[in-house]
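A protein chain is absent from this complex, but the other protein chains hold their places.
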Amino acid sequence: MQVAFTPAEIAGFVAAERAAGTTARTIRDIASLKTAQPGDLSFLGNPKYRADVAATRASLILVPLDHVGEPQADQQFLYVKNPSAALARLCARIEQQLWPKPAPGIHPTAAVAPGARVAPSATVGPLCVVEEGAEIGEGSHLQASVFVGRDARIGAGCWIMPGCVIAAACELRDRVRLQPGVIVGSDGFGYEFVNGRHEKVPQIGLVVIEEDVEIGANSTIDRARFSRTVIGEGTKIDNLVQVGHNVIIGKHCILCAQVGISGSTTLEDYVILGGQAGIGGHITLGKGTKAGGQTGIAADTPPGSYLNGTPALPYMAERRLQILHQKLPDLFKRVEYLEQRLEKTSASAQ
Amino acid sequence: MQVAFTPAEIAGFVAAERAAGTTARTIRDIASLKTAQPGDLSFLGNPKYRADVAATRASLILVPLDHVGEPQADQQFLYVKNPSAALARLCARIEQQLWPKPAPGIHPTAAVAPGARVAPSATVGPLCVVEEGAEIGEGSHLQASVFVGRDARIGAGCWIMPGCVIAAACELRDRVRLQPGVIVGSDGFGYEFVNGRHEKVPQIGLVVIEEDVEIGANSTIDRARFSRTVIGEGTKIDNLVQVGHNVIIGKHCILCAQVGISGSTTLEDYVILGGQAGIGGHITLGKGTKAGGQTGIAADTPPGSYLNGTPALPYMAERRLQILHQKLPDLFKRVEYLEQRLEKTSASAQ
Partner (left out) sequence: MQVAFTPAEIAGFVAAERAAGTTARTIRDIASLKTAQPGDLSFLGNPKYRADVAATRASLILVPLDHVGEPQADQQFLYVKNPSAALARLCARIEQQLWPKPAPGIHPTAAVAPGARVAPSATVGPLCVVEEGAEIGEGSHLQASVFVGRDARIGAGCWIMPGCVIAAACELRDRVRLQPGVIVGSDGFGYEFVNGRHEKVPQIGLVVIEEDVEIGANSTIDRARFSRTVIGEGTKIDNLVQVGHNVIIGKHCILCAQVGISGSTTLEDYVILGGQAGIGGHITLGKGTKAGGQTGIAADTPPGSYLNGTPALPYMAERRLQILHQKLPDLFKRVEYLEQRLEKTSASAQ
């Protein structure tokens, strides 16, 4: 963030009801009360941090209307109804500055095929490639060095960041956001073993990414063998995630970084997978299934499951096993002691 | 897949011996018998799904010559010797449409150094970079935004998809296929710890990728410290896989997504590694070693090993330990009971 706002400008952005104190500082950053430096804005979002306000070095602080206390020298309080909401409003304002809406049009260095259809309000940035038959919807933005293959379709209001690849025939619906380096429509991993060699099975299906999906940097979504790989509406995928061919991901799921999902698996709606979780092929995770980081799941899960470990078990069972596992040294000693006692007991009984 | 074929066209592609029923639909997709919709083609590849034919909504169905049953209204059967083989033939036909063979030549937006040698039948797509001394072989296709470094050599019949990087001096033999975003020839991860700092060890070896290798999207293959990192003939590598410096991978291996192989390790021929498996450095996996997903291997394995778990154990031993692990709560109870019984027994014996 490279911002420079006066306290008065910020008071305007957040619709402050009143102020206390003054600061001559230009505000250049946002930080928590504890880590803020002069020139930073901070905020009291949670009443339990109230005591931190008196000690903070922030120059400008968003506080609730009922906040009790006085600013320090060269420090200003801005009183707002809801400091967290006010901060979100400010961040949205800064976001516009970081990522200004570009002017529509096609950059002269982009290579757009004559048969591609780019909506008048769309922006095709420098060094993008848009192949024959591809469509770019209204208001969508290909930032730079984006590849859109033959007959691929990008809906309206999408934002495709630098270095993304949307391969032939794949479809992004409206308001999809791809972080840099995302690959959509790489071939599924399918071979048949014939005479000691792996012969490629053609991968001729496509990928459909529904509305309001976001996908993280350098993640990869394979096209289907045939039919479709689907990422459901509102699902959010983090960085370096692998989604195999013919996977069907439901709506509003969360996949944390480095998750891998093998081919032909289905995630129902609202599934949440922790980082580095690995999901086997040809299974179904029921609605709302949750799994911890590094979990390995190889079988269907009922709706609402909460799993952990490899192989995955219900969270509480896995937690209990972990605790018992750590008591193994003691258990071995107890058994040894029993063996000795039994030896003696039976000796004395004879 | 964006296809539109008439049933008669498809009957020709698959060399149908006869037909039954008729449909007015244009065929636009392929699906399994259970999931097919009107306008889809389906197929009876495995006799055990015979009952699904009567219920399918597919408009066109490939059935074996001896199939018994009648098509529904607006539905056609095409009788073929081997429905799976017929489907493969059709898919190959569709693949040509998805990925048409491009005309040879260098796109005007590509930056090809004067001293690079591009074969007359090769295609260098838009916004590619080919540096001094690099060679691109007959019929090879750099699709778009591909980087080929100094003195790198690409053999004949290769297909390098958008965003791939083949760094200086690396070599791809014939018919290598790189999915989008593959990095070949990044530096190996080697440092010496000197006076509290990690000093870089120069990585001046190269990568050799032998014939008929395929590498998945965003995978990374490090160059050797010196000498070579090698991917053997016919090996297939999935997405987001890491291959460290001086790794030697044999012929016809399979590495599933997100596998990581540490430096200087050797995989003999026909090794198969499940997703997210991690292999330590400076070890050898014997011919035909198989490992399940998320397995961690830190020591040599004999030929034909089948391993699972971290640390890796023979599959059946690991499976048995998993089962016993899950019986720990019971075991703790049994030991506690023994302790109580022994207490009583010895008390009564006194």
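So that you can tell them apart, the chains are marked A and B in the order they are listed, and the count of residues begins at 1 in each.
The rule is simple: a residue touches a chain if its C-beta (ideal position, glycine included) is under 8 Å from a C-beta of that chain, and two chains touch if they have at least 3 such contacts.
Just so it is clear, the structure is predicted and the values come from calculations on it, not from any experiment.
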Absent-chain contact - pick from B:L127, B:L142, B:I160 or B:L255: B:L127
Contact residue for the chain not shown (choose from A:D151, A:D238 or A:E268): A:D238
Hidden-chain contact residue, picked from the options A:A8, A:A54 or A:A92: A:A92
Hidden-chain contact residue, picked from the options B:F13, B:F226 or B:Y315: B:F226
Sites on chain A contacted by the missing partner chain, in the whole complex: 1-2, 29-32, 35, 88, 91-92, 94-95, 98-100, 107, 109, 125-127, 143-145, 161-163, 179-181, 212, 214, 216-218, 234, 236, 238-240, 252, 254, 256-258, 275-276, 293-294, 322, 325-326, 328-329, 331-332, 335, 338-339, 342, 345-346, 349
Hidden partner chain, residues of chain B it touches: 109, 111, 127, 129, 133, 145, 147, 149-151, 163, 165, 167-169, 181, 183, 186-187, 189, 191, 196-198, 200-202, 204-206, 218, 220, 222, 226-227, 240, 242, 244, 258, 260, 262, 276, 278, 280, 294, 296, 298, 310-311, 313, 320-321, 324-325, 327, 331, 334-335, 338, 341-342, 345, 348-349
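In this section, only the chains that are shown with their structure count from here on.
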Distance between chain centroids, defined by C-alpha means - chain A, chain B (Å): 25
